[in-house]
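Just one protein chain is left out here, and the rest sit where they should.
So, chain A:
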Amino acid sequence: MRQSNFYRPTRQAQIGIIANFLNALQKVVRAFVPLLIVFFVNKRIELSTSIWAFVIIGAFLSLGIAYLSYRNFLFYIDEQTNSFIIQQGIINKSKVTIQLEKIQQVNLNQSFINKLINVYSVEIDSAGSKDKEATIPSMALADANVLKQILLDYKSENQSIHYTNLSESNISTEYHPIETKRISVSTLLKVGLTTNYLYTLGVILLFFNMLYDTLVNKFAIEQYVNTDEVTSYVERGVPTLIIIYLVVLLIVAILVVNVVRTFLKFWDFKAILSRETLLLSHGLLSTRNTIIRPERVQKIEVEQNYFQKLLDICSLKISQVAGEDTTNKKTGLQIPGCSAVEKEELFNILVGSAGGDYSTELKHNYRFLGFRIFLLIVLPASLFTCFFKTEFTITVYSYLIFTYCFVVGLVLYRLYRVGRLYVSDSFIVIRKGVWDVSHIYIQPHKIQKIVVSQLWWQQSADVGSLQIYTAGGIISFSTTRYSELVQLRDKWLYQVESTALNWM
């Protein structure tokens, strides 16, 4: 029973050495990948014995480091000071002490390497202002669960003692039943089929471009293909069948890549609600855990496109306080497939109901289009005319210009039509987007700074723009009625300054 006695200095699971080793090896390999690629591309790689010796020495070195870091990693619960202590480091030793009553969450994570050797990393999240987390990289599942239970039990025992003085209602809220929500495979499939077309298209094109480049370099394509023949073939006009074939191929490729990407990222998505925090975990190859605390949520973005509307799913992006460096990486997080009802529930947990009376509704002024048309259509088109006119025949040229103007114009018009600013007493909502229409929700008391501005030629037309700075990012709404914005600004200032609610 040595393992479950965490009151004495304890080491991690022995198999963790392998995890450490693999992690170190992975880092080394990653560091040398560019070098290796250069070698392979230049075809000058000669794996002489000296290089193999380096590789072997490197492997031994990482193994040694892995072993030493295992030996030097100790954790235990100090009963005298009621704290959890982690000691680590080979040369630079460090000791982290966390007060037991401040421990907020204990999470078990599994990265890909951890999954291979079936260990879990234990992350301990404390409630300090710095939100410093401690991590035990590898523990067997049974031990990890025991440790988690001990750490969390301490907290609840402590609280139950604490709460005996208080009213009954407090206790009942404290022992809130733990709810778990999952996103099913079919929902993920729907998400994969309906999102991120442009992004994936870009990735695929980039990939083919790279592939083509390497192939051309490697095989000297001119040897096999008569380029003149191909050019003349293309100039005679490509059969429509081939174009259709290519388009269909591209669409299928995009959908497949999208679905695979979504599955990799969001496989087994769980949202667990406990102790007034929301815990998200997802991922196929490596499981990622993120904690959301309602008071840290600053901004929620709900995104939905036309297809998703038909299927009744939307994605939520939640921005938490972008504070210390350690938490920065997890400030923006995403819940991919929610139905309208689930979205409602999440809102209730995080920020309260988003319904209510949106008494003020602002649209963009038509001047919204003016400057953007100049910047995105007139300017590029005239530059293009200046520099490249001579390189195309007049039909190709006008065709290009017309297509560009039409597409960009359509996008701008859609942006102009969709853009809205809704204001209720407890929410500021901005709607924007072209295909993916997103609603951004923030609460007035989370405003840090407000800027209203107008360009001098907009003054006579009563047009201006608004920017709101929060700890989770900036939101802006441009070219709308300035006098209304000023009034809203004064109202929000009143709300911020008179409220007792803190932004965090």
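Methods note: a residue touches a chain if its C-beta (ideal position, glycine included) is under 8 Å from a C-beta of that chain, and two chains touch if they have at least 3 such contacts; residues count from 1.
Please note the rule applied: contacts and distances are computed from a predicted model.
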Listed names "Heme exporter protein B", "NADH-quinone oxidoreductase subunit H", "YdbS-like PH domain-containing protein" or "Electron transfer flavoprotein domain protein", matching UniProt entry of the absent chain: "YdbS-like PH domain-containing protein"
Touch residues of chain A, complete complex, unshown partner: 321-323, 447-456, 459, 469-471, 473-474, 486-487, 489-491, 493-494, 496-497, 500, 503-504
